[in-house]
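Here the complex is missing one protein chain, while the rest keep their positions.
Labels A, B and C are assigned to the chains in the order they are written; within every chain, residues are numbered from 1.
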Amino acid sequence: MAVIDTTQSVLASSQQRPPIWRNSGVLKWVAQIVVLLLVLGAFWFLGSTAIDGLAAKNLTPSYEFIDGPANIQPSEGIDTAPSSAGRLLWVGMVTTLQVAIVGVILSTILGVLVGLARLSNNWLANRAASFFIETLRNIPVLVQIFLWFYVMSNTLPDLEAGEGRRFFILSQKGVSIPRIFYDDGFYQWLAFIALGIVPIVLARRYFNARQAAQGGQNLAGPATLAILAVFAIVGWFANSVMSFLGGIFGSNETAVDRVNEGGIAGAWQSIPQSLMQLLLTLAVFGLAIGFIIRFLNSRRTPAGLAKLTDDDYFRMIFAVVAAAFMTLVFWVLWPGLSSWIINSGSDFWGWLGDKFGDDRGTRPLDGMLPTVSDGRFANYGPTGATLTVFRAALLVGLVLYTASFIAEIVRGGILAVAKGQTEAAAALGLSRSQALRKVILPQAFRVIMPPLGNQYLNITKNTSLAIAVGLSDVVQVGQSVFNKNGQSLAVFTIWMAFFLACSLTISVIVNFINGRLEIVER
Amino acid sequence: MKNTKLFRLLAVLFAVTLFAAACGSSETADDSASGDDGAATDDSGSDDSGSDDSGSDDSGSDDSGSDDSGSDDSDTETVDVAQGSILAQVQDRGTLRCGVSGAAVAFSFTQADGSVTGIDADYCRAVAAAVLGDADAVEFIALTAAERFDAINTGNVDVLMRNSTWTQSRDTAVGMDFGPTTYFDGQQLMARASDGFSATSDVSEIDSAVVCTNAGTTTETNISELADTLGIGITLNTFEDFNIVTDGFIAGTCDVITTDGSALVGRKAEQQPDDQEWVIFPPTPISKEPLGPVYAQNDSQWADVVNWTVYATVILADEYGVGSADVDDALANGAPEVIRILGGEGEIQTAMGLSADAFYNVISQVGNYQEIFDRNLNPVGLSRDGSANASWLEGGLMYAPPAR
Amino acid sequence: MSQDASMSIADAGMSAELAARDDVIVCDGVKKWFGDFQALRGVDVTVKDREVMVVLGPSGSGKSTLIRCINRLEAHQEGRIIVDGIELTNDLRNIDKIRSEVGMVFQQFNLFPHLTVLDNITLAPIWVRKKARSEAEKRAMELLERVGIPEQAEKYPGQLSGGQQQRVAIARSLAMEPKIMLFDEPTSALDPEMISEVLDVMKDLAREGMTMVCVTHEMGFAREVADRIVFMESGDIVEVGTPEHFFTNPTEDRTKLFLSQIL
Partner (left out) sequence: MEQGAAVQAAAPPAPPTVPAESPGDWIRKNLFSSVGNSIVTVLFVLIGYAALRWLVGLVLDEERNWAAVWTNMRLLFSYTYPADQYIRIWVSLGLTLLMVGLTLGAFASQVRLSLGGLLTRIGAAGLALLVLAIVHMVDLFGLTFHSPERPVVVMLVVGAILAAIGFGGRQAVGAGSDDERTVPLFAVVAGGALAFVLFLWLVPFGRYEAIGGDVIAEPGTVNFTTKFPWTIMMALLVGGYLAGLAARAITGSTAFRLFLGLWWVAGPAFLVFLVLRDPEFDWAHIWSTDLPMALGFAIGGGALLYFLSAPGRGEVARIAGAVLLLYAAFNWLAAFGDLNLPGLGTINWQWYPFASPPAGVEGTSMLQKARISFLLLALVALIAPNFAGELRTRLRFVGAWAGFMLLMHWLITGINTPSTVQVVQPPFLGGFALTLVIAYYVMLASFPVGMMMALARTSKMPIFRVLATGYIEFVRGVPLITVLFFFANIVNLFLPNGMELSDLGAIFLGYTLFSGAYMAENIRGGLQSIRRGQFEASDALGLTTVQRTAFIVMPQALRVSIPNLVGQAIATFKETSLIAIIGGFDFLRVANQSVPSQPGFLGQNLPALLFISVIYWIISYAMSRGSRSLETRLGVGTR
């Protein structure tokens, strides 16, 4: 019985908590909270120092310069005479995105080709690809961009005045190719094509069911294409029937007019700011509560709610704190956000309504051949799509550099597919191309995708090197802006927001594709 | 028992550590107070009181690499500009920190042997010769267009000789003072004769041209304002580096380039390809670009030193023709004003806080204005004759107040 | 009342001699969740001094989780575990004490691949027990002799066979001079011809009077060495008894089903 007594006494005595300095549960949180406070304190301290220092220099951070004059004119872009600094930054952002998107496409194509050549049986192709990869990836991309600029401007032929109406003109001022642009009827056309979704869904359902029942070829794919084609062709001529949407969307007028004109834009405009704030608050708290409910559900067992760990509680508290912080932002820190959402939402619908206006409805798309101006200076006319030498140097530098990495990724991905897979495919009687399409590439793609996403991120970030060749991307125009007005901190936050948004978008896309490719396994 | 003894020993040692830290600091403070070391400015941190760590020039930050990330803050330093005149700081330090461009032809550029030459570099040397008696006691701090004025405000450089234009806003709002102009420049444009340009062409003829210039300067604003006024459309490309501008012009990527006339003349003299005929226009520059020294505001003692260094070279060049070769002779039997300037009497210079022979050193080690001009600007094809940089005696603008 | 009831289940199948010994491990209503999965549903069990207890059960029944909770590799969420008179709580001192008193052998050996066999064994004595290196190495060599592979001391784990690796793992645990040894399916990852060399070491240990809790599928070992056998299913203890009782005359249907499948 004595034994039982000791156990009992331990059971009784252990009810008291261990002292704080050796309670792992407490210490863990003390350490975390201390570090959190230090980090927040450091941010607060540095931030207040910066704001004080800037105020002393009459440079209190503000975003008012966005509506101020641009002061500078971008060398190229969607608008070379922007009306405000905000517009100027927007032009820079569009240029960045253009370069990034074109760079991603071109470097993927080139990289895949080089990667395949690297795997080729042909000695020469193999060596050439290897040379390409090893040379380009070991030289800094900035040096390459400079090199390409000097090389291009030193070797390309002069542009002759009066040359016109060719499909392709290459000169030291860049390259010009035919331009295809959307015309007035474009949006109606898109809306018309969107109508086709209904028959497409029906057709797909029908053909899928038929194949499930009777077997044989699944015609869902061809049928989708055919229906799309029909709607596109009919819509090309009949797109103006969609212009009634203009009245629904509203008009692109001033705020007061919009409310009077009605439509979605008007309705949007008449939302009071406090209502928008309330809606946003409800939305974030809804999200937080939804998260907590879903989380708790995932912890619910037939035997009742599972015991939650510290980490579990942290997640829930974090959700509520985040929602509370956002509420603070909506109501106190940045009340203008709500009116900005109202205005830009209204702007968007108004803009859309304008695109569907009654007087529109001509050809959706149009094209023009490049021309060269006849004046004193030989310059490309506005008709063609022109790639200036500056942009070309950046693009070529980025594409070649990135392609050399992509080639290695592609090669590695294909080599990573085990040899057994090829053999198994052959043993099943698949042809070489079938094996490649149905067995090797899907698996290789799975290996390739994550590092490829990283390269896309890199190319987007490296567009910022445009500053080296004077191309007006968001970093270059941003730098000009803060050189003029001293609002470096504000411009910096705009850069950060823009690039983080780009990065986030790319990772979302890559993760989505990755999720689709994921092999189901335990 | 043995253990407790050990603890006591430890306690004593620990106390010693604390004292060492404390004592060290007070001695440091004494050092700087005694003034042989001028702890006021950043580079003088020979006393390693961490709060005035290394200067900006000696990559003082790299210590973080040697220990760990925790000590990143050791890169910090104090800049205490408020203490005394820059003149005293420069004399304490023994070197002049002079902001230059480092890549401006004829103004300041780095030679293959590591030396810096150009008219701006020579004026840095002149100030050093006046203040320190040694024209070579200069540290040239190369600055980009964007960072140059901050360097003045933070005291990173004592004087800025970086072909900087004297403008109202810079003089007032940005918080600097400008010295006498050492070179009267003006923005001009350069185009090709094959495009139908001549030296007398008008700016309005560049309609629809691709115009290239360098970023972060007044030239960028000038040309776009002018284009607006004239109602012509141009495409404006701006670059950090003027080499790209010139290269684009040679290749034809740029139809017209624009910057200060002096730079255009220099580039034209050196880089014009055989088959292109470059012309600089319009005859009257589109802007006034008086270039000269820049220094921090509200330090009149330092301002006097820099200004009179410039005036001394101007007076002796244009009015008396005394150069580095005949300076000794002039000191012995020159005009009274020359002797005064060269320190024959002495009070004028010592009243400024300089040694009596300050300007003698300038002339003998660097030369007079004519010599500086000939040495740096003649080789790139620029001449004083008939320009604003000629002496007032010959109808130019180079004029110095009397020295008496 | 409930306390009494639980004690009766926990102490079932004990001989009078065994019941008279000290409690070394007491589990009282231990519950454990992994997310929404409940691995232990209130386990009550007591292990006595110098007792060898074998835990049986189908996979996923919570056997491993139970002994990992005893070593606090997993923190239990409800109920209490008392090891050698010390309760397992957040108290760092208690956790340290228990870990250095309880040795554990894993199914996958978990030797440190970047250290030699000798370093594997001496690491914890030096850094946890604060022993001198020379002393620790001497002890390590003795242990290697005992498990029969002194000649492998300078090799890396990757150069040894599975059975040798598991014996090193046992030596590594013994180097801490534990009062209790936990075995988590020590032979499951081994080739059949290597199982006996590990079991022999374990039997020696049992004979020397080590308190042991073994999760294993080796029925022969269980029958020969165990003082008591615990049968678990779905996070509950279904049946506790002596080997004779368990193998010859199990009371619960689920135990019978399990035995019929495995034997």
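The definition used in the following text is that a residue touches a chain if its C-beta (ideal position, glycine included) is under 8 Å from a C-beta of that chain, and two chains touch if they have at least 3 such contacts.
The structure presented is a predicted model; accordingly, all values stated were derived computationally and were not measured.
Enquirer: According to the contact rule at the top, which chains on display are touched by the left-out chain?
Expert: The chain that is not shown is in contact with A, B, C.
Enquirer: Have a look at C:33, C:106 or C:231 and name the one touching the chain we're not showing.
Expert: C:106
Enquirer: Which of A:97, A:128 or A:219 sits in contact with the chain that's absent?
Expert: Answer from the full complex: A:128 touches the omitted chain.
Enquirer: Tell me which of A:179, A:299 or A:461 is the one touching the absent chain.
Expert: Among A:179, A:299 or A:461, only A:461 touches the chain that is not shown.
Enquirer: Determine and list the subunit A residues touching the chain excluded from the picture.
Expert: Touch with the absent chain occurs at residues 21-22, 28, 31-33, 35-36, 38-39, 45-50, 52-54, 120-125, 128, 130-131, 134-135, 137-144, 146-147, 150-151, 154-155, 310-311, 314-315, 318, 457, 461-465, 467-468, 475, 479, 482, 488-489, 492, 495-496, 499-500, 502-504.
Enquirer: For subunit C, enumerate the residues touching the unshown chain of the complex.
Expert: Looking at subunit C, the ones touching the missing chain are residues 68, 71-73, 92-93, 96, 99-100, 102-104, 106, 108-114, 123-124, 126-128, 130-133, 169, 172-173, 176.
Enquirer: In the full complex, which bits of subunit B touch the chain not displayed? Write them out.
Expert: Contacting residues on subunit B, toward the hidden partner: 6-7, 9-10, 13-29, 31, 33, 42-51, 53-80, 82-83, 95, 102-106, 109-117, 138-144, 146-147, 154, 240-241, 243, 246-247, 250, 266-267, 270-271, 375, 379-380.
Methods note: only the chains that are shown with their structure count from here on.
Enquirer: Please find which chain has its CA centre nearest to the centre of all protein CA atoms in view.
Expert: Taking the mean of all protein C-alpha atoms as reference, the closest chain is A.
Enquirer: Could you give the separation in Å between the centres of subunit A and subunit C, each centre being the mean of its C-alpha atoms?
Expert: From the centre of subunit A to the centre of subunit C is 53 Å.
Enquirer: Please compute the C-alpha centroid of subunit B, do the same for subunit C, then give the distance between them in whole Å.
Expert: That pair's centroid distance is 79 Å.
Enquirer: Give the list of subunit A residues in touch with subunit B in this complex.
Expert: Of all residues in subunit A, those touching subunit B are 71-73, 75-76, 80, 149-150, 153-154, 156, 158-159, 171-173, 373, 375-377, 379, 388-390, 467-470, 479-480, 483.
Enquirer: Under the touch definition given earlier, write down the residues of subunit A that touch subunit C in their complex.
Expert: 3-4, 6-7, 10-11, 14, 17-19, 22-27, 298-301, 303, 306-307, 309
Enquirer: Under the touch definition given earlier, write down the residues of subunit B that touch subunit A in their complex.
Expert: Of all residues in subunit B, those touching subunit A are 146, 195-196, 205, 207-210, 212, 215-216, 220-221, 224, 235-240, 244, 247-248, 250-253, 255.
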